[in-house]
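Just one protein chain is left out here, and the rest sit where they should.
We call the chains A and B, going by the order they appear; numbering starts again at 1 in every chain.
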Amino acid sequence: MNKKNLTILLLALAVPVTAWLPLPDFWIAQLNYIGLYALVSLGLVLLTGVGGLTSFGQAAFVGIGAYTTAWLTLNTGMSPWLTLFVGMALTGVSALVVGFITLRMSGHYLPLATIAWGLSLYYLMGNLDVLGKYDGLQGLKSLSIGAIDIGQGRLFFVLCWAILIAGALALTHLLDSRPGRAIRSLKGGTQMAEAMGISTFRYKVTIFLIAALFASIAGWLLAHFQRTVNPSAFGLKMGIEYLFMAVIGGVGHVWGAIVGAGLVKLLDDYLQVALPALIGTSGSYEVIVFGIALVLVLKYLPDGLWSVVARKFPKAQRVVDWQDAADLPVRAKPAIGEPVLVVDKIRKQFGGLVAVNDISFDIAAGQIVGLIGPNGAGKSTTFNLVTGVLSKTSGRVTFCGQDVSALPSREISRQGMARTFQHVKMIADMTVLENVAMGAYTRGSSGVVSSMLRTNQAEEQRLMKEAQRQLERIGMGAYMHEQAGNLAMGPQRLMEIARALCCDPALLLLDEPAAGLRHKEKQGLIAVLRQLQGEGMSILLVEHDMDLVMDVCDQLVVMEFGTLLTRGTPAEVQANPAVRAAYLGTEH
Amino acid sequence: MQLKKTLLALAITAVSSTAALADIKVGVSLSLTGPGSGLGIPMQKQLQLFPKTIAGEKVELTILDDASDPGKAAANARRFVTEDKVDVIFGANLTPTSAAITPIAFDAKTAQVSGAPVPPQAEKESIIFRLPQGFKVMSHAVVEHMKKQGVKTVGFLGYADGYGQGWLVNMKPMLEASGMKLVGEERFARADTSVTPQALKLNAANPDAILVVASGSGAAMPQLALAERGYKGKIYQTHAAATPDLTRVGGKTVEGTFVVSGPALLGDQLPDNHPSKKQALNFVANFEKANGANTRNQFAGHAYDFQVAMEKIIPMALKKAKPGTPEFRMAIRDSLETMGRTVFAHGVMNWTAADHEGYTLETGVMTKVVDGKFKVE
Partner (left out) sequence: MDSSIASILLLDGVTNGAIYALLGLATVLVFTVTRIIFIPQGEFVAYGALTLAMLQTGKVPGTVWLLLCLALLACVMEFVERWRHLGDINRALKAGLKTLAFPLLIALLSIWAAPQQFPLWVQAALSVAIVTAFGPLVYRVAYQSLEAATPLVLLIVSVGVHFAMTGLGLLFFGAEGFRNPSFWDERFALGPVALSGQTVIIFVVSLALIVLMWLYFEKSLRGKALRATAVNRTGARLMGISTHASGQLTFLLAALIGALSGLLIGPTTTVFYDSGFLIGLKGFVAAVIAGLSSYPGALVGALFVGIVEAFGAFWASAFKEVIVFTLVLPILLVRSLRSGHSDEEH
């Protein structure tokens, strides 16, 4: 039994063992609350810690789950085991509605929107007659299996923590999978993810939904544990507290949610008794301590408490078990000499400024074409137009016979066009292998559910094998298990190329691949490019290093002020007086 | 000291099972913060005057804040019955928080004396004893007074919470039965910056009388808003507003308002043959000695009544069992039920097996604000 399965078994056993120990009833009650809160915080870890989407409204989703089961069990006598799913469905629908509106917002609009609808739902719950207004609903029954009441005390502890640990494991599995890599890319901005074929909006909605479902389950458990539901547990204050728990525990770490929830609950409890004794009068003064604690944690321990633990137990290196996996299918590529990319009079205007002025060129299979020009010529803009990152004002782009002019970048990526970026865009805390495997996103198909249940292993192995192959192809095989953030600039750029190669492209677009490389590294890059060309790859290159460009390119396209100046072989372009004038000024 | 005791109790409990301590333990859950704090804090102030010993046994009160949140109240109750193993629970001062405590008290077979008029709790009714006059009792007093004043149409301006809801639900049928009509129903929240729109709407309906349902200082703003709109009819306030906070914030505007109250605040105005006169005077004297003149408060009166009840039944329960045992808790519950007619500052209480509310309909007293003080009508 390997180490991973052993840990899981130990965790699974820990729960019933803890329940069996002669702990005081009060401790068990505390652990029950901690388990409930941790479940909600778990969703926040996924949403905020990994996805970078701050939500203050999770408490409202807890409320929907709680009120659904409360109303249904009280008024229709439905079994709580059924109302759980009804609640999840309702919460899911509201999460989708809210998500579609708010997740299109960027930056600081999102947390504000979550505050707005969190408050809105809270006041709605508190003012509807059917939900008992601010008094809420009372008299709920405890959960039970047959005649056994598992809704209180130790049996509830087992139920609650079993669900919690299952959830935590599911999340851990999710984050180490194809959709997981997509989710982890959300935080760093959408450009790179979209270029890898990932629909960032879809994943944002997905993690929002998952977080809401976790909250809904917690609401269901809470309702039947407390046997009363009341709006005050679902207001903004509680929403803030959940985020607080996640942050203190370590919002980027799955187990941080549990640590955070535990710490906050215990501290809350301790302070409730200790502070009044200290100050001399009773009152809820714990908030003062929490407020100060929050500020201190963010100042001195921004990664939360779990990061301290994680540092002591560094992650084990990934076990290479995919040698026997089948190869991924490759797409049919055009034969040498056939047209791969035809750019026909593309134009980009920003208001009155014409950045790209009716540029036309084409690339045949097996060619390396360089796009050069002085600074501000519009090379990167052209790049972005071709790859679909920017929308064109007019013009056509045909790729392998297909018109891709109107497609977004993730669709173009699927067609077989892969790119790197001027400033390296990678996920620093993933390994090189995992970063490169992101490139193979479009060649896989496993979804969220299969990732959580770990039934996607066969496909994962194939993706990892492909990633390793591409790394070795460009000579980076030794860096496979290194953390991407530890690499120097040169290897990082090569890693980006490997990642682009994982898309199985017919055309590779490289944006200043030699920038910041030392001489020897540039030589290595030239060797790689030649090798790729030898294997039939077409490459479009934007570059400033003239020696490299003249050395490696078959054709050059020269731009100046957004307009095509000339095109031809390196020798022709070097001799062209207009080109010399553009770079060096006219001769007198 | 409290902390040390808690830690010690934790340690002992972890090693052995229930330790029988000689102290009588009372667990108190009150809203010291949040919307219910106007009711909870005066109760806390009164409980600070609770005797340290009763019938020779030391009494220990643990007061916890539930922040007007039923979840927290339930958590407090759970702590009381599992951790502190209290002999009786006093809690809470709001209906939803009290109702959240009841199932826990019921399971632990520990009597709950509530400072809120909780609605009947079906099979759990046997564990809860209510100190305040119910909404029905107070509504009765208001409706009777309105009838005498010849009021035909009534408007309602109340908190959008359980307190407001309780009044509305009880007033409506009583008004109808007396031939009066409810012509306007507006709600507001304690933290609102303005109730002008609501006042506007009610003023347009122009009822003969408007009932404002709010507590403490929060009850002043609606009245001020009504005055600003030029409302000339009669204004009634509920017993939660029978505090100096109303006159402090409302000033001259609240002169002439009719405020219903329990007898506890009015000892000096009650006729000599009124049964509660002595207790009411005693309560006010002690409370104002500790907190200053004219600080007397409706809800503190209920906390005082709790003390009266405990002083009566603890000796009875001590005869049957020792503190800290399940038998003692059972004895307390039984004694509360069988203690018979007991004179409280708030009236004559008579809990029976069938009735855990106890007060008669005539208990409410109508007062009028005159010179910043509450004068019996």
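Operating definition for what follows: a residue touches a chain if its C-beta (ideal position, glycine included) is under 8 Å from a C-beta of that chain, and two chains touch if they have at least 3 such contacts.
Please read these numbers as outputs of a predicted model, since none were measured by experiment.
For the chain left out of this panel, the touching residue among B:D66, B:D87 or B:E186 is B:E186. Listed residues A:L298, A:A428 or A:M546: the one in touch with the omitted chain is A:L298.
Check B:E60, B:D245 or B:D305 against the missing chain and you find that the one touching it is B:D245. Summary of contacts with the chain left out: across A:F26, A:W117 or A:W322, the touching residue is A:W117.
What chain A contributes to its contact with the hidden chain is residues 48, 52, 54, 101-102, 104-109, 111-113, 115-117, 119-120, 123-124, 127, 186-191, 240, 243-244, 247, 279, 283-288, 290-295, 298-299, 302. Remark: the residues of chain B touching the chain excluded from display are 32-33, 37-38, 41, 160, 186-198, 200-201, 204, 216-218, 220-221, 228, 245, 249.
The rule is simple: only the chains that are shown with their structure count from here on.
Remark: chain A and chain B have CA centroids separated by 53 Å (rounded to whole angstrom).
Those residues of chain A lying in contact with chain B across their complex are 23-26, 29, 33, 126-127, 133-136, 138-139, 226-228, 230, 232-233, 272-274, 276-277, 282-284. Of all residues in chain B, those touching chain A in their complex are 1-3, 6, 10, 13-14, 30, 32-34, 44, 63-65, 67-71, 74-75, 78-79, 82-83, 95-96, 99-100, 103, 122, 160-162, 165, 187.
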